[in-house]
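Of the protein chains in this complex, one is absent; all others appear in place.
Chain nomenclature is as follows: A and B, assigned in order of appearance, with residue numbering initiated at 1 for each chain independently.
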Amino acid sequence: MGSTNTPTDYLPIVLMFIVALGFVVTTMVASHMLGPKRKTKIKLDSFECGIESHGNARLPFSIKYFLVAILFVLFDVEVIFMYPWAVNYKELGIVGVIEVFSFIALLLVGFYYMLAKKAVQWED
Amino acid sequence: MLNGISINYYILLSAVLFIIGAVGVMARRNSIIIFMCIELMLNAVNLMLVSFSTLHNDAKGQVFVFFIMAVAAAEVAVGLAILSMIYRNIKNIDTDLLSNLKN
Partner (left out) sequence: MKGLLIVSGLGILAMMAEIFKFKKLLFPLVLLGILGAYVANFMEWNSGFSIAVFDNMIAFDKVALAFSGVILATAFFWFIMANDYFEDMPTVVDHFSLVLFALTGALMLTAFKNMTTLFLGIEIMSIPLYVLAASKKKDVKSNEAGFKYLIMGSFASGFLLFGIALVYGATGSFDLMEIRAKISEMGSGMPSFFYAGIIMMLIAMLFKVSAAPFHFWAPDVYQGSPTVITALMSTVVKTAAFAAILRLFMIAFGGVSESWSMVLASVIALSLVIANFSAAVQTNVKRTLAFSSISHAAFMLMVVLANLRSNATLDALLYYSLAYSIGSIAAFGIIYNVTKNGDETFDSFNGLGKRNPLMAACMVVAMLSLAGIPITAGFFAKYFVFTTMIGTGYKWLLILAILTSAVGVYYYFKVIIAMYFKQATTEEPVTIELSQKVVMILTTLFTLALGAVPGFVAEMFKF
């Protein structure tokens, strides 16, 4: 890699974009044109595992879903702090292990708090 | 290091993203979209930190991005919790309806 890049160096990327976009557009247009169309009321209904659908799809979710989702995001994101440790595992040595385990211990305190508060208990 | 693209373009791109986010926070009325705009602002910063980190050949900038991501998750968790509480009380999340505090 040098600093001598010119706009023409990006030509392959542009070509790839055009091809990718072209493929999608062509197949969509082609299937629309070629396929037979028989529209009946049942065919236009939204399909859900053969069960007749009723009501609006945009109903508020139960708060339990929300709680689980939020807790998932929180504990999920904390994992990123382990990546730098994993990459430098050998260099950091025993000090790194102690630091990461104290971090995990603190996370576990939070996890235990979550369980004790019955945040993930579904049955009342 | 930055594949020949000048650092100024990275700054410009993240500045544009940041401004889109900031304008969104001020102009939009749907609370969820406001949160998305705040996330956009933070991610613009992340982009800039990562590009500077590559420019300086220094990993500290990338570690800072980790902290921003973790904190942003915590902030959004609290924000959505407050929002769901508001929804329970007034059955709406339009910020125009939140104007009960005045002299």
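Quick note on the criterion: a residue touches a chain if its C-beta (ideal position, glycine included) is under 8 Å from a C-beta of that chain, and two chains touch if they have at least 3 such contacts.
As the structure is a prediction and not an experimental result, all values here were calculated from the model.
Interface residues of chain A with the unshown chain, by the touch rule above, are 106, 109, 112-113, 116. Against the chain not shown here, chain B presents residues 7, 11, 14, 18, 21-22, 25, 31, 34, 38, 41-42, 44-45, 48-49, 52, 55-56, 58, 60-61, 63-64, 67-68, 71, 74-75, 78-79, 81-83, 85-86, 89-90, 98-103.
Everything below uses one rule, namely that only the chains that are shown with their structure count from here on.
If you average the Cα atoms of chain A and of chain B, the two centres end up 18 Å apart.
Against chain B, the residues of chain A that register as touching in their complex are 1-5, 60, 63, 66, 70, 73-74, 76-78, 80-81, 83-84. Chain contact summary for the complex, chain B toward chain A: residues 3-5, 59, 63, 66, 69-70, 73-74, 76-77, 80-81, 84, 87.
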